[in-house]
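Of the protein chains in this complex, all but one are displayed in their positions.
== subunit A ==
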Amino acid sequence: MQEEEKYETIIVHSAVYKTEYTTKYRNRVKWEKPDENQLFSFIPGTIIDVFVKPGDVLKEGDPLLILEAMKMHNVVQMPFDGKIATVNVKTGDKIPKGSLMIEIAAKK
């Protein structure tokens, strides 16, 4: 059955259907559980200032950096108490949305 081989499959309620995919379906973003220790940019913009370096131990709410976007200065804060593991941006960087800016050390 050569005919069958060119089809993709879709599973709905345990039944396997032979069918074709659309480009949009192929390009869909698969969901992943977010890692709370990774701080991504929520909007594209420019890094105006970075206040922290790796190894810094900080309290929840401490300012980490300023991300300028759409003429607004957004202060990115520490989401919870912890230690900075890596800082991936420096002053002047232009970053797209969803880029990893800072990583917090995983809690033991």
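The rule is simple: a residue touches a chain if its C-beta (ideal position, glycine included) is under 8 Å from a C-beta of that chain, and two chains touch if they have at least 3 such contacts; residues count from 1.
Definition applied: contacts and distances are computed from a predicted model.
Not shown: a single chain whose UniProt protein name, out of "Xanthine dehydrogenase YagS FAD-binding subunit", "Sugar ABC transporter permease", "Iron hydrogenase" or "Propionyl-CoA carboxylase beta chain", is "Propionyl-CoA carboxylase beta chain". The chain not shown here touches subunit A at positions 7, 10-25, 28-31, 44, 69-70, 94-97.
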